[in-house]
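What you see is the complex with one protein chain gone and the rest in place.
We call the chains A, B, C, D and E, going by the order they appear; numbering starts again at 1 in every chain.
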Amino acid sequence: MRIKVSRKEHFNAAHRLFNPAWSEEKNKQVFGKCSNPNYHGHNYELIVSVTGEPNPETGYVYDMKILSDLIRDHVTQKFDHKNLNLDTEYFKALNPTAENIAVVIWKILREKIDSSLDVKITLYETERNYVEYPAN
Amino acid sequence: MRIKVSRKEHFNAAHRLFNPAWSEEKNKQVFGKCSNPNYHGHNYELIVSVTGEPNPETGYVYDMKILSDLIRDHVTQKFDHKNLNLDTEYFKALNPTAENIAVVIWKILREKIDSSLDVKITLYETERNYVEYPAN
Amino acid sequence: MRIKVSRKEHFNAAHRLFNPAWSEEKNKQVFGKCSNPNYHGHNYELIVSVTGEPNPETGYVYDMKILSDLIRDHVTQKFDHKNLNLDTEYFKALNPTAENIAVVIWKILREKIDSSLDVKITLYETERNYVEYPAN
Amino acid sequence: MRIKVSRKEHFNAAHRLFNPAWSEEKNKQVFGKCSNPNYHGHNYELIVSVTGEPNPETGYVYDMKILSDLIRDHVTQKFDHKNLNLDTEYFKALNPTAENIAVVIWKILREKIDSSLDVKITLYETERNYVEYPAN
Amino acid sequence: MRIKVSRKEHFNAAHRLFNPAWSEEKNKQVFGKCSNPNYHGHNYELIVSVTGEPNPETGYVYDMKILSDLIRDHVTQKFDHKNLNLDTEYFKALNPTAENIAVVIWKILREKIDSSLDVKITLYETERNYVEYPAN
Partner (left out) sequence: MRIKVSRKEHFNAAHRLFNPAWSEEKNKQVFGKCSNPNYHGHNYELIVSVTGEPNPETGYVYDMKILSDLIRDHVTQKFDHKNLNLDTEYFKALNPTAENIAVVIWKILREKIDSSLDVKITLYETERNYVEYPAN
């Protein structure tokens, strides 16, 4: 009887899409206005889903208060009101696409959550663009 | 060619998280303000999904009007504007966490819907906390 | 150059519509299922709007962080995960309709905010029912 | 490391549910007010999801700008502000239920997107009724 | 102490923007794809707001259940799953723009609601286009 529970949080950040192996011109050609050297930004909506058996004593798969604290301490305090390229260790050499941000967040939280539970990240960059990792 | 069709309904209910095998103190320690003895409440958003082959004559997997009536007659009329702990038969001995409410609703509807079709419940307790059963 | 700034917060509470001057029967007749003696509940969405001139040094009409703290300390900490009828001083003798809750919140916040600024409350009881005080 | 990326678009269209093999009376009996001979309409919200490995050079599974253009050129320009039954080639002989519209859109886009990538369609007919194809 | 209370309902309809005093060509030039002779459609979201003093016995400005019934009986039963141009008496000679639909709904409801109360209509034609009447 596996159940998936999800918690939605958010952070606001600046970023720029950029591949340092490419010229500014090629970056602009591939990433368009998303490669603006002075950055742009988003209100990211982050959903963290945890799947497992509910604990028979609590009826919880995972305490949402504890999950919320985990996301705040390990993800949103690092990313909120930050420049993802300049202010975080994760995107010095990694392009901060929504795909890459989702995988980074998954890796951070995966090791904080018991391995009997599955972890999934859904990240909305805008209301119209979002990514999910793992895909299923 | 299996397609999933979903119908969103809602109900407003009071509840309290509580394990009768525990002391009030332990309930408060584990469930925090969710264990307030005088109850609190939510606008629950309920999504019922049915997966199967569309009927070639109608183009429907399941008539949404019939699904909506089924949810009203067997779920929301029992839960809407009720105290889940006191006014329903389901949560006298079962803690009304979102996980447990979703499983209860799944069991109610599973037996009303033809077994060739899959049934899935998604339940939003708040805009930021929700559960899915089965998980996949 | 008066500007209106708004902050959205939320609280989850149980309540029951009830006029103690009436019989249970008349309460049931007038308030229907909203008068369930065992209570029901809602996720209330609360918008507090403040109107005034922006401060030329900050560009703020009102610091949203300070407004958010004010709402938390004086409103949501009193109402969140509570039974409005039983757990708050405000609705012992006052029926907790959305209209009355909005006026109570307005009175609480009006005296905490400088009188040069206008204060307005918008309260969503459900996604489909909401009230505004003052009306304009 | 497969990631699912999604793009949300919309179109506004008229339609009528109708099986030409049936009498008007049987159509009305089965499809109710959805079979109104003069049509009714919807704001359809369309989500196109593409699943695959991110390109190591771009960090993209699929460029959202290219996906948005693909949807516009091959789907929404054909369906937006149209009568699905009368103005499109797809629903002359096929009943435009949400299920059938989703499968038609999937077939249109499936052949425009590299076969190493999975394609999924989610179509909201209203805020409360939606379909997904394939189901998983 | 005037309070505004609002109720949100919805209806799905087909329409076509068309001025019968003009040629098809001029209609197409002015109204573009909104003038498609075969119609298109929308999920209209309708908010009806009523402003007045709360009744001291009930705490209600207006019973939302009664307002909801009034909207259903006099507005949505006439407009839902209809072709506004062909199936309603109101838009035989009046162009069904969002502006005109809002004024028609206001006139219908204004005469059903006591004149001590103000009535306002907000009508969303799409998530991105909406109108309000009266303006203030």
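Here, a contact is a pair of C-beta atoms (placed from the backbone, for glycine too) under 8 Å apart; a residue touches a chain by one contact, two chains touch by 3 or more.
Note that the structure is predicted; figures quoted are calculated from it, not measured.
Within the entire complex, contacts from the absent chain reach the displayed chains A, C, E.
Contact with the chain that does not appear here is found for just one residue of C:14, C:34 or C:61, C:61. Touch with the hidden chain on the side of subunit C covers residues 1-9, 51, 54, 57-61, 64-65, 118, 136.
Hidden from this view is one chain, which touches subunit E at 17, 19, 21, 30-32, 94-100, 102-103, 127-136. Along subunit A, the points of touch with the absent chain fall at residues 10, 12-15, 33-34, 36, 38-43, 80-83, 86-87, 126-127.
The working rule: only the chains that are shown with their structure count from here on.
Considering every other chain in turn, the ones in contact with both subunit B and subunit D prove to be A.
Set against the Cα centre of subunit A, the chain with the most distant centre is E. Greatest Cα centroid separation from subunit C: this falls to D. With centres set at the average Cα position, the gap from subunit B to subunit C is 28 Å. Subunit C and subunit D, compared by their mean Cα positions, are separated by 41 Å. Residue numbers of subunit C whose C-beta contacts span two or more other chains: 127. If you draw each protein chain as a dot and join the dots that touch, the picture is not a line, a loop, a star, or fully joined; it has some other shape. Contacts between chains, counted with the stated touch criterion, involve the pairs A-B, A-D, B-C, B-D, C-E, D-E.
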